[in-house]
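This part shows chain A:
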Amino acid sequence: MIAILLIPVITAIICYALKNHKLISYMSLIGVIILAVFSIPIITSSVSSPIISLNSILYMDALSGYIMALVILLSLASGGYSIGYIEHELKIGLIDITGVRRYYALFHLFIFTMLLVVVTNNLTVMWIAIEATTIVSALLIGLGFTKRPMAIEAAWKYIILCTVGITFALLGIFITYYASTAVLGTGGVLNWTTLKAIAGRLNPATMKLAFIFVLLGYGTKAGLAPVHNWLPDAHSEAPSPISALLSGILLNTAFYGIIRFVSIVEPSTGSNFTGNLLILFGLVSMGISSIFILVQENYKRLLAYSSIEHMGIISLGIGIGGVVGIYGALLHILNHAISKPLMFFSSGRIQAHYGSTKIENITGVLSSMPLLGTLTFIGVLSLAGTPPFNIFLSEFTILKAGVDKGLWVAVGLFLLFAVIVFYGMLSGFGKMLFGAGNAEYDNQKIIKAHYTGSDIFSYTIMVVMAVCIISLGLTVPDFIDGTIRECINVLGVR
Partner candidate 1 sequence: MEYFQFLIILMLSPLIQGIIRKLKANMQGRIGPGIFQPYYDLIRLLKKDMVISGVTSWIFKATPYIVFASTAAASMIVPVITTKSPFDVMGDVIALIYIFALGRFFMALSGLDAGTAFGGEGSSREMTVAILVEPMMMLSIFTAAISAGSTNIARIAGSGLLFSPSHILALSAFMIAIIAETGRIPVDNPDTHLELTMIHEGMLLEYSGKYLALMEWAHYMKQMLLFTIAVDIFFPAGISNGTESLALASSFGIYIVKILFMAGLMALVESTRAKIRFFQLPSILGGAFVLALLSLLTYIMMSK
Partner candidate 2 sequence: MKNWIQAFSVIDFISVGILLAAVAMNALRRIESCVRAYTLNSWLLSLLIGIVAFMIGETHLYIAAAVTLLSKGIAIPVFLRRIVRQMKITHDVEPYISNALSLTISGILVAVVYASLKEGIFVAGFSKNVLQISVAVILIGLFIMITRRKAVIQVIGLLFMENGLFLAGFSLTFGMPTIIELGILFDMLMGVIILGMFIIQIRRAFASADLDKLTVLKG
């Protein structure tokens, strides 16, 4: 397990040390591939039984394994996509070679911090790791800073808001520590495993307070409304591969923290308290984001608001709870982690091609770039929750859990917001995808028609993701199904 943590750090150092941008990008790719290869045995074994190492600071069970698998898959995809993206940026002079070195070094450090979040057993170490993800990713967002003031603005908002939010989470953790002191008599504990064992005996009032702080803190990081303000800026201004990581997986690692905390808090406070709070946060997130999706003029921001919406859905799923609800939420994490990065990748392509992020400036993507257009279309349909794509399946599961529990108000609002989002997404991207291609842009396209090797590579990644979206929409494969069931088991949900 330590090896997994070390690989990205080493890769980061090597990437920073190298001077040639081609060499750096291949090194980075090799780094993520090695990471993926090494992680497979660990993840599979963690699903069947928890692994504890390094003085029980590191701990992995099915849930950690599940999220870790997502982190690594997305790093793979994003690492591969980065090559073409950075090459393009370098060509048009947005960054220089120092920027490339910094980019790849930070990229791998970012992966490291996210991995640390999921493999640690200690709540405070998890907090440190989540704060570290903020710091590293803020630097990634502000990477090209001198040339793009907007990126600095986004990074500033991001780091300030997230640090403030997460400060409250630490307060919540302190309070938990205090509560555990009262139960154990001697010094408190922060180990998740120990806390889980004594969870039923913790003081409910104290734990309620702790949960509110933690939800507020990690909720900021997970992009839950009303503490989501940083998210649209950061996601739209970041380089596309980073947006994909931020949206696809960083939000989920923050959510992972919340899920872990729920399982500690629930036994003492009862599931109503945590559930209602999560449902509330979820519905507010969905409501706010659906309105912004409807009026959005910038497609990258539109995608960012869609992330908020999906985080809301996940929060709702966990809030509704029960085996079905959690199952739906975890499945949704996976589905969102595939669909959203695909969309960011393709929007990165569109942006590179048209040089604009305004919806009104872009028409006829399908006719001028059929492959990219199709991929985008699949992504949009999936994100909007259209059957038979993957997100429909998980949304439906969550909805079913809601109906089973008789939460009619929540279910009704969910449906309403989902319809608004559906309309907003399709009308926004519909304007871009359909219609006649712009002749001027098409001419440019003909000039640039020859795809370079890295372009083909990027497209391969995107096609694979699109295939995943479609196949996950048809059925949930047995190994994923088994993993999620094991996760639910670990969380102790009946």
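Quick notes
Heads up, the rule we're going with is that contacts are C-beta pairs under 8 Å (C-beta built on N, C-alpha and C of every residue); 3 or more make two chains touch, one makes a residue touch a chain; residues count from 1.
Candidate selection criterion: all candidates are chains of the complex that A comes from, given by their letters.
The structure presented is a predicted model; accordingly, all values stated were derived computationally and were not measured.
Contact annotation for this complex: of the listed candidates 1 or 2, chain A touches only 2. The touching residues of chain A, when paired with candidate 2 in their complex, are 122, 124-125, 127-128, 131-132, 134-135, 138-139, 142, 145-146, 149-150, 152-157, 159-160, 163-164, 167, 170-171, 174-175, 177-178, 181, 188, 190, 203, 205-206, 209, 232-233, 236-237, 292, 295-296, 301.
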